[in-house]
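One chain of protein is taken out of this complex; the other chains stay put.
Order of writing sets the labels: A, B, C, D and E. Residues in every chain begin at 1.
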């Protein structure tokens, strides 16, 4: 269960409104790596965490913080939009300043949100449940968390250069700092998982004996660039301590042709029997197919 | 430019058809971490890479391999679907074997794909351009690549346990191996970026002086779990070598209330002036607002 | 079955083209509460209505009108786009008037629609089948209809302030009027449902005896704002005439901890048995799991 | 800012696992009217609320409760999925009980979520930011809130009939009760808005003088059903107290033909000038068009 | 403007309910080539048609018919769902017949639609505004219309084989027939466009003099299959009567390397100047960039 205090985690007061920046800032609310994503990603990871203890408690701490980040950003957007609804086009277009803002703002901020934030990104694309990752495997998920915080800090840094409003910059300095500590924190958690003997560097820590050994350490040179073998991924020990990298210069396909079986006549795929004369027009000329029940049961036996 | 050989990178021959497993296998084709994602993610990263040389060449090598993985899986799906179109419901439902398959398969495999693979995941959700990450910052992107390969190997491992078909298992052993080496490879590339002095552990390697120092190393204890401070993220040096972790037990909000400014009357937000008597019904009773042009220009000055 | 007359329900003639306003007007065509939504929402409600008679006939009357509203708006958009395809950027950008229009229009109006309307909203997001509501319960659906017409009139009112074109304003005055009568109409239909004894104010009119009585009338004070108890939702009789509101100032959680069960080893969730020594790396060290068939059958017995 | 307690708002303990019901229950998590929707809808409404005081405090109280509802349901789903990963198809299909579960569960619960909940609905469609409504106009938004709680209670009631697990039923009884009080609460808030003189029954309370009076009270009989005039929406006073309903039996279109203007030659719309001889093949034969800059500037003057 | 008669264009009465087939039939309602698509595609094409006369009138005739097809199918789905809501899993799973239906039906038909049709396809994916094509160029659009009717008839034919219900088959025979005549009709309209001298076989009929002549007739052999040159696309006159096909056996790339320019330091792309010593960590070490205003203005001059 959650509780809410009306105070923001950190102040979100722009000196002046700026509708264009409000649109850009939406990336940090509803973008693929925005605060809605990390909120939901960490919440679902926490609820899906199988071990009581330090990992689960950490995840829930951070998830709860992130809800408050959406709040800070939504408040900032509403304040940046103050006094910025759209006007009559012809009038607006005659003044370059107004014109630029008219062009650069998201019309839905006025028409749909009434001057408030939207659950969308800086291009107006709505947030999507597929952005989040919560697999139950903490190594795989913490890798995704580092990645999300890295992309988030990168986008925040880019936005930091697109404003000179001291109030906005103050908030973004806080966001940058949180993205720094959260990257460090998930990196530390990855180390901890290994120290605790719970997971190894390659996720999941399983099936190493069953996977195809011959192909578990080779980089296939399929593009004609010549520099790829210069990297440490091309030779020497791999980070998991279990493999020795090899670079294949001219790798050859190992499988047969990528053919598909003859179609079921009831599905009307275009088909002529190989070597056959004449033609087959869909199901018409096909011999009566074996019933599905029979075919499947045969297959199962 | 690309070229194609008709041979598969690795063989994709099931011993028997299995329409239910075909549906599940779609996760590896069109899921958020399926082969379409890594194909497009690596291609866009390669095209967006700013440095000629080993990084770009590696990315393009792997991207090109991944197109061939979509091909292997699509071929496998078509073969697993052989003889498995849907039948009349009442008949099918009378036989439990057929019934189970009827229930567990994606009807679009027959109706839309005619027995072929779809650009969708195991729940039928179509693949989406937002799944991919290509930011131009190699550290942030390689973090995402490790995460994608980890989730991919995890899903492959889960699928590996859901079949006993030797042909399917042989292909999945190859996929598992490739996901192992690709995780190792991106981990090695992350080390290489740091050795080459191009990026540090926290992305992007910038704005550390400007971000809010006070908040760049604290974990906020916002959930009442008590175990979070036991982890190495709660004290001691952070992985970036620049920060010392601190855990805040009862952190207090630093900002003011999350209020929004008075609405523009032309947007009809519900509002009554504080302390005012009577009421304001939308724009009707509002004093004539300052023109948008003026307000924005004022704001810009 | 439907028939079409080539005349518009109401005139849709702008005095002058305005590509920026055309983009904004798309909200009323393909937005979440645009005319495509109410068209499809009312059609599916009508087809899903179980009682012949006045409710179904009303729904089909209004549904049929709404198709004509999409037509009016699509015609208006095509006329607003006259002479407004994009031009060479550098040239356009040198003239502020053209520049503003260039920035504020949707490029797909030219590139994809060839100067015609799109099935999308004012941010370019395509219309989506999930926007519509048709549950078969008329009280629940009429509540959604009032809401849709209210949001629709609100957006129309906002757009009305963003143009001074007399032809556009004339059409929007008609739209505003229709949104007024449609709100009144669905409100009347809600009253009628209750007068006819078909539904009560709370939907569905069922399970009142089975639901948890103790929690059917309390507002949980989970945010620290102090004013919530001042409203009529905090005490006194509820609108359904069956409950007396209560406000809980410091409500406590009623459930146990939000824990998840141990993971299935075949899914490789990170896990260590509580109190156990050593570690479990995925499925490797796990004891052979009970077969799924057995576990499920046990569960079913 | 938010805080979290590890206890659930209400207990979420099934007696037995049930993977099929887990899939269905996803509707209440990530469906269009699930708990993710009301969580985000109320949060954004609260942050976009322009008046400090009882309305805003209420919205934030309820929003905060709803986050905890997602938590309850996600916990329930993880527990219902215990021991229910997919198995080898052929084996599973031989046992009808297992077969039914195999067919009726969402494969992503195992492959993607590792036995945990997903941010998706019961058909596997991911949650979407367009599901939420937060316009800044409280009347329009509270109408949407009543509708959401009504659809939510309806879906919960349907699900209540699809299980006989006492633990699941206990939780659903709590959910039903919360949906009852929340419907009552938003209905009371609608009454309060009117008592406070802030809004009238038709949203927004504005532009009644400007809208087309003649068309603000008529129901257009466009379907040939004859019963629609029997309802109270066809005559008598409208709920807003300002209009008298009228039913039009054979309404005629008021506008001219739905024509589009001649296309811009640079967009290659198919076109032949009326009365012209010969034909026009795209832009080829077209006279040089006036420059866009000129045309738009003319239009703006 | 539209009018509605309560009678269906063709009867839609199943002999018996069949919830599994109802789910499949959704493909024809809300699939990419279902009736919602052709309805909206033809409506938008008609409204976007620039010439009054036979083309526009035909498009509006067919568009209006298609709305009635959605109606037929939605009615059929509601009737097929009669008596088919989901039941308690454990009970249902014990009976194979019920179990199969439980597995093969879309749970949203009960939970969301209350036994009515959904605006979604057979995998539950909601209909999407991007499915439709309405470009203003009639040749390009009629090509899309033939394609849509062909896919539609193909899917209908597949569904026809999945039922033996005489009532369902009677309706599908009507649908098949309409898809036949609509394919013929759009093919005839393509011929008509050419006879009328409005468009040629290749759309748009423009820019043939400006396009790169050398590359307007060659098939590039980029896959190692050897049979492609056997087709009539490899030599001889092309269908447009203006080109002579050529097949290139070993085509070579014509462009330079696919490199991207150095990144803007403010965007923190990973970069080291070629030949440079040491490294560049993001913006930190970068020389102060030229202001964006200057760079863009330079570029524009």
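Going forward, a contact is a pair of C-beta atoms (placed from the backbone, for glycine too) under 8 Å apart; a residue touches a chain by one contact, two chains touch by 3 or more.
Quick caveat, the model's predicted, so the values are computed rather than measured.
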Touch criterion as defined above, residue of D:50, D:158 or D:243 at the omitted chain: D:158
Identified contact with the non-displayed chain, of A:53, A:167, A:237 or A:261: A:261
Positions on chain B contacted by the hidden chain, ascending: 1-9, 30, 36, 40, 43-44, 47-48, 60-61, 63-65, 67-68, 70-71, 74-75, 78, 90, 93-94, 112-120, 126-130, 132, 134-137, 300
Chain not shown, touching residues in chain A: 16, 18, 20-21, 23-24, 27, 31-32, 96-97, 99-104, 121-125, 154-155, 158-159, 161-164, 222-225, 253, 255, 257-263, 267-272, 274, 278-284
Residues from chain D at the interface with the omitted partner, ascending: 154, 157-158, 161, 266-268
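Criterion: only the chains that are shown with their structure count from here on.
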B-E or A-B - the one linked by more C-beta pairs in contact: A-B
Distance between the centres, which are taken as Cα means, of chain E and chain A, whole angstrom: 26
Intercentroid distance (Cα basis), chain C paired with chain A, Å: 25
Residue list for chain A, restricted to those that touch at least two other chains: 1-9, 47-48, 52, 55, 60-61, 63-65, 68, 71, 75, 78, 85-87, 90-95, 98, 110, 112, 114-116, 120, 125-126, 128, 130, 135-137, 139, 154, 157, 203-204, 206, 266-268, 300
